[in-house]
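Note that one protein chain is taken out, while the other chains of the complex remain in position.
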């Protein structure tokens, strides 16, 4: 049994039957009869109840179980949870990882680093300043932390979602 | 040493030096200093002598050594010949294979088959009629042949370059 | 008011109609055959209904299936596009019977204009010029000679029972009249056992010029000027432009009036086209009426600013035309080319297949109405037209330059297309001068054939391209074997940047 996580919910997904591109599938207790094709790479054309809709998607480069899905102006960040991952997740507790490091949602350049390894940083203080497209953003810690490791240096170009500073 | 075949010529190609996307390469005795990147899959942006040109290409699905290359209105059918293939080629003699079967340059539908296995077919006679987009084309043999095998039947949809009728 | 329209068509015209629906806030319903599940018109519509196997006589031409889809979807109206059922009187009637609005003319108008003889008689009654000639068979030589003198030379004499060129004589000079009539008659007698002949004015190397008309259900009818469609190959239009380079304002006004009279003669409703053949002296004759939207309608939209599909919908809604003849004018110059998946170098053989790479032309003055996308497989069951490209500029010279640029910018691989041929048309002196007739392609065939022979340097770069891609792929394949999964690679790269692998 697979689940797909979106925000605070894990949706149970199950294929009830499949005949070529015609699929009957349940999401929690809601059942959909859909006709799905992939005319272009990363685009699903989906017909259901005779409605025609298009969903675009791509898996994240570093985790093929994490998806970005788009439809109209809407956007979802989803994660496929197979039994193995569910087990790991339950062991670690929620969001256990995320708060262990600072990262940015987008690529940019490190303008200034305000902490060094071993620093004790009080909640709310800025630890790093990143610029992207002429705009600078300050990244702060939300609780008291101790810096374990600084992975970048001033002037570095960084990717989005890349760990920058790791806390203990 | 690799060669690339185009029409009646085998071009000797050799990379003399490579530094990232800057490549010095010789084709027969002509040397090119090029700066080549692949901004989109299947598109090379090539700068040489400060000229900026674009070449599109794709390898054929059933033979990754056969390429179609496009530039402007021009089109090339090329084949990479590595030492192994050159050896095989020299053993078989030129074009030995091609004349053993009838195929079409494009996908279509079999309208009529005029021969059956074992038939002796005189040069110039039509053996199969294929339709594509409302237009019918007759395919003939250019020399006297004997039909070894008919691989398709009337009404079949066919791919381009698919063997249809094999001769002895 | 129409709230949902089923488009009983496919390809670019289906999408073109749906675009106007979207702008008008109207839901659109696609229908599709088995070959078209992945067609862009299905993806673009709000709803989509399957209507049968790939051959159009089992899907797009099956009235019952279309009507069923319309009923199931609750569509108020059906737009037929062009081709398929667009000029089918039975379909027009059937829609009416089923309480669905047919966005097109009545079966009466379709039938009257669909039959050449009836159309000709109707036009004569409405004082619209038709090609001069006899309407009844003639047997008497003397009568024939009199009629020929009345019509004026040159004329074509045709066997009334015949066909295939038998009993046919072209007469250019007066001295040949009697001998030609006699010869035609005896040839006809020998071939068909009947020596009756027809006589028709022979239009030498004519122009094909058509007028767009638009009529509402309240008796209002306007024309939206001409389209010059003389660039044809085997009676298939290839390039269209407006204004016509040979037109004068005087003749335009006069032809426009006749076009409106022609439409009114059949109580026409909606958008339609009156086709004329025109000689070099601008004498013009009714050829036929197309009781639907034409492929080339966008050039009229470009110079008049009128969205013809929106106007069709308004008329179908019972609204009055929102403009009068005097409100309409032509601004600038527009050219359309039809891009086909065909091989100009191989006798224009259709070239279905998969689009590998697609880059569509953009920028000032270009409208591109297509339906293909990268990876799309052009099916072999339907017309091989893949898009129509329309350019607009302030003057004809600017429009030609723009079209050349647009064709150059249009990059498409995987199938052969008519793009190289169309570039040659734009370059042909006869086209540039605007002095061309329906003989244009035939006459210029030698200079229109693409000469795609690459030079040594171009071939070298092509060879290099294939070779480098081949090497890159070999290299990647080796790397893939060495490392398992992209996730590891990511962290490896990240580690490299730091000098040490930390995570």
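Letters A, B and C mark the chains as written, and numbering starts fresh at 1 in each.
What we mean here is this: a contact is a pair of C-beta atoms (placed from the backbone, for glycine too) under 8 Å apart; a residue touches a chain by one contact, two chains touch by 3 or more.
Please read all numbers here as calculations on a predicted model, not as lab measurements.
Seen in the complete assembly, the chain not on display touches A, B, C. In the complete complex, the residue from C:4, C:367 or C:443 that touches the missing chain is C:367.
Per the touch definition above, the residue from C:154, C:398, C:434 or C:450 contacting the chain not shown is C:398.
Summarising the interface, subunit A meets the missing chain with residues 2, 4, 6, 11, 13, 15, 23, 25, 27, 30, 32, 34, 36, 38, 40, 42-44, 46, 48, 53-59, 64-65, 67-76, 78, 80, 106-109, 131-135, 137, 160.
Looking at subunit B, the residues touching the absent chain are 21, 35, 37, 39-41, 45, 47, 50-52, 54, 61-64, 149, 151, 162-163.
Within the complete assembly, residues 15-16, 19-20, 22-25, 298, 301, 305-307, 331-332, 359-360, 362-370, 373, 392-394, 398, 401-402, 404-405, 408-409 of subunit C touch the chain that is not shown.
Just so we're on the same page, only the chains that are shown with their structure count from here on.
Relative to the C-alpha centre of subunit C, the farthest chain centre belongs to A.
Computed centre separation for the pair subunit A/subunit C is 48 angstrom, with centres defined by C-alpha atoms. Spacing of subunit A relative to subunit B, judged by their CA centroids, is 44 angstrom. Shown for subunit B are the residues in touch with two or more other chains, of which there are none. Shown for subunit C are the residues in touch with two or more other chains, of which there are none.
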